[in-house]
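Removed: one protein chain of the complex. Kept in place: all other protein chains.
Take a look at chain A:
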Amino acid sequence: MVTSVTSFGRSGLSDWLLQRITATIMTAYLIFIVAYFGFNDVDYASWKALNAGLPMKMFSLLTVLSIAIHSWIGMWGVLTDYVTVRLMGAKATALRMVFQLGVIAVSLLYVVWAIDVLWGI
């Protein structure tokens, strides 16, 4: 059993599952948006009407949350592969913490910003 404090979930399984679920949500959103633009003659009024509805706001928010979680888990994986004491020496731990906090800060900022945008419509 290898323990880690900075991974997203409690176990490897939950991180792995979340990574799959969030990927599915992002894919669904992408397909929906592409199809919406493909099959409709979109103008400002219809685009605004679509995004003003609560279901669409929820879907958008869910997607933004998925991006935040997905990138947190993904970046954690990349950082614990390459920015490690094994490869870089003692300074790696501090450097990795800075990067991880950066990823977390950016993700949270995006989420707050998205909420502001979505509920400002």
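In this section, a contact is a pair of C-beta atoms (placed from the backbone, for glycine too) under 8 Å apart; a residue touches a chain by one contact, two chains touch by 3 or more; residues count from 1.
Methods note: contacts and distances are computed from a predicted model.
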| item | value |
| --- | --- |
| UniProt protein name of the chain not shown, from "Branched-chain amino acid ABC transporter, permease protein", "Acetolactate synthase", "Electron transfer flavoprotein alpha subunit apoprotein" or "Succinate dehydrogenase iron-sulfur subunit" | "Succinate dehydrogenase iron-sulfur subunit" |
| Residue among A:16, A:37 or A:113 touching the omitted chain | A:16 |
| Touch criterion as defined above, residue of A:7, A:51 or A:71 at the omitted chain | A:7 |
| Where the missing chain touches chain A, by residue | 1-4, 7, 11-13, 15-17, 77, 80-82, 84, 86-87 |
